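Certain chains of the assembly are absent from this excerpt, and the rest are unmoved.
Chain lettering (A and B) follows the sequence in which the chains are written, and residue indices restart at 1 in each chain.
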Amino acid sequence: MTEKKKTTIVLFSGDYDKAMAAYIIANGAAAYDHEVTIFHTFWGLNALRKDEHISVKKGFMEKMFGKMMPRGADKLGLSKMNFAGFGPKMIKDIMKKHNAMSLPQLIEMAQEQEVKLVACTMTMDLLGLQQEELLESIEYAGVAAYLADAEEGNVNLFI
Amino acid sequence: MTEKKKTTIVLFSGDYDKAMAAYIIANGAAAYDHEVTIFHTFWGLNALRKDEHISVKKGFMEKMFGKMMPRGADKLGLSKMNFAGFGPKMIKDIMKKHNAMSLPQLIEMAQEQEVKLVACTMTMDLLGLQQEELLESIEYAGVAAYLADAEEGNVNLFI
């Protein structure tokens, strides 16, 4: 019996382009029959937010963070040439023209391919994000679970 | 028969300092007899651009991207303390003073050491970059080729 290869990605960044890179690699690895995990931490959690406002009870600081951070994959900015939000629009137009998948589509595809999407509970707590605000059918775990996946991994990336 | 160790780097970033780090690690690994691949994607492709203007037929958006992005390794900015372009000049002056290799020299050395330089065709397409605009003797491939290298890799990095 041969074991499946493993790909484990920490998605720390909340940039549209970096999240795209993470999900393109993850979907590719899943297509090649890897067991794939994306561990979302810090700003990378924003890619998992639902795009509507969810009413949950929060302290003042947590509310402020919640308001300032992008609500969902479609709202993320670019790591380069963001141009006050104009850059992502350009990238999205050009992606549509080239029939490339958008980030929300890449996330959906990852879920269909059974890529394990994990939200880091410690940083959710710090940024005041609650489970009701994040996408359905994701998992919740901490650094121990990440390391258990990563230490057996063939491809480990921090993005 | 022992197999060669493998180092595979995704160069996503288009920052001078990050590209330097990637090429220093790559050249080091090649010197220790690793099989080394740098897979250039997104802004990392700019490190492979020729520094002169190359006349190719492009759509409007692709032309704009082409104009806005730095043309070649020597034109990249810094990830920190860029100071409207003054930072890279400082770094380059100080590198010259310390006899450190510049990024274009590091790339040349990598080519001499047979580091495999790959340009990601999917993001070339997105950013409107064409083969004529990139350095000679690089390879063109997609995420599948990257994964085939990375899954056997000893050192896998995303920079």
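FYI, a contact is a pair of C-beta atoms (placed from the backbone, for glycine too) under 8 Å apart; a residue touches a chain by one contact, two chains touch by 3 or more.
Because the structure is a prediction, the values reported are computed rather than measured.
Sequence-identical chains in the complete complex of this entry number 3, based on the file rather than the 2 shown.
By our rule, only the chains that are shown with their structure count from here on.
The angle needed to superpose chain A on chain B by their Cα atoms is 120 degrees, rounded to the nearest 5. Separating the CA-averaged centres of chain A and chain B is a span of 25 Å. Chain B makes touch with chain A in their complex at residues 10, 12-14, 41-43, 59, 61-62, 64-65, 68-69, 122, 125-126, 128, 143-144, 146-147, 150-153, 156-158. Across the complex, chain A meets chain B through its residues 5, 7, 17-18, 21, 24-25, 28-29, 32, 34, 79-81, 90-91, 93-95, 97-98, 100, 154-159.
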